[in-house]
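On to chain A.
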Amino acid sequence: MSTLFLALVITAAQIILGLSMLCAAYRMLRGPRAQDRVLGLDALYLGAMLLLVTYGVQTGRTLYYEAALAIGLLGFAGTVALSKFLMRGEVIE
Partner candidate 1 sequence: MHDPRLLLAVLSLPFLGAMIAAALPQAGRNWASAIAGSIAVAGVVLVAGFYPAVAAGEVIRSEASWLPSLGLQFTLRLDGFTWLFALMVLAIGSLVILYARYYMSPQDPVPRFFAFLQAFMGAMLGIVLSGNLIQLAFFWELTSLFSFLLIGYWHHNQGARDGARMALIVTGFGGVCMLIGFLLIGRITGSYDIDAVLAAGPVIRAHDAYLPALILILLGAFTKSAQFPFHFWLPHAMAAPTPVSAYLHSATMVKAGVFLLILLWPALSGTESWYLIVTAAGLATLLVGAWSAIFQQDLKGLLAYSTISHLGLITLLLGLGSPLAAVAAIFHTVNHATFKASLFMAAGIIDHETGTRDLRRLSGLAKFMPITATLAMVAAAAMAGVPLLNGFLSKEMFLAEALEAHSGTILDLVLPYLATLASGFSVFYSIRFINETFFGPAPVDLPRSPREAPRWMRLPMEILVLACLLVGIVPALTIGPFLALAVESVLGERTPSYSLAIWHGFSLPMLMSLAALVGGALAYRRFGRRLGTMDRSPVIGRLKARRTFEAVLATIVDAARLLHGWLGPHRLQVQLRLLIGTAVLLGALPFLFLGYSRGPEPVALIDPVFALIWMIGGLCAIGAAWQAKFHRLVALSLIGGAGLATSISFIWLSAPDLGLTQLLVEIVTLVLLLLGLRWLPLRRPAIWPEARMPLIVRLRRGQDLLIALAGGTGMAALAYAMMTRPTADSISRYFVENAYPKGGGTNVVNVILVDFRGFDTLGEITVLTIVALTVFTLLRRFRPAPESIELPHQQQRQNEFDRAEEDRSHGDTLAHYLFVPRIIMQWLFPVILTFAIYLLMRGHDLPGGGFAGGVTASIAILLLYMAGGTRWVESRLDILPLRWMSFGLLLATGTGMAAWIAGYPFLTSHFSYAAIPLIGDVPIASAWLFDIGVFAVVVGTTVLTLIALAHQSIRLPLRRKGSEEQASAPERSA
Partner candidate 2 sequence: MTGWLAHLIILPILLPLVASAMMLSLDERRRATKRALSLGAAALLIAVAAVLLWFVRESGPQAYRLGDWPSPFAITLVADRLSTMMLLLTSILGFTSLFYASARWDRSGPRFHALFLLLLMGINGAFLTGDIFNLFVFFEVLLAASYGLILHGAGTERTSASLHYITINIAASLLFLTGVALIYSVTGTLNMADLATRVSLTDSEDLALLESGAAILGVAFLVKAGIWPLCFWLPRTYAAASPPVAAVFAIMTKVGIYVILRLSFLLFGKDSGGAAGFANEVLLFAGLATMGFGILGILAARQLTRVAGHYVLVSSGILLAAIGIGGEALTAALLFYLVSSTLAVSALYLIIEPVERNADEEDIIDGIAEPVFDDEYVGAIEEEESEVGIVIPGTIAILGGGFIFCALLLAGLPPLSGFIAKFALIDALFSHVVIAPAHWIMIALIILSGLATMIAMTRAGIDRLWTPGEESPSRLSVIEVTPIGLLLGVCLLLMIAAGPVMDFMQATAAALYDPGGYIEAAGPAVSIPPESASPPIAGYRP
């Protein structure tokens, strides 16, 4: 019973997170400005990270944790680089 409930709820949460990623993707695709798209990418990464955490809960495995942690700790590097490129035209000066 509780597993079924949990399974449904987790799936629902995942779908919600997926939808939020879809919103982010929409911003990436539509822009209008580059900063909007980068913002979308950042949000996409966030959604992905949370999705991985829910997947860990769903499977009861801690194996996916590192991937989520990697996004949390390192995912910003990409967006930092993009932002810096927008601001300075150069990533490393």
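In the analysis below, a residue touches a chain if its C-beta (ideal position, glycine included) is under 8 Å from a C-beta of that chain, and two chains touch if they have at least 3 such contacts; residues count from 1.
Behind the choice of candidates: all candidates are chains of the complex that A comes from, given by their letters.
No experiment lies behind these values; they were computed from the predicted model shown.
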item: Which of 1 or 2 touches chain A - same complex, any copy; value: 1
item: Sites on chain A touched by candidate 1 in the complex; value: 11, 14-15, 17-19, 21-22, 25, 28-29, 31, 34, 37-38, 40-41, 44-45, 48, 51-52, 55, 63-64, 66-67, 69-71, 73-75, 77-78, 80-82, 84-93
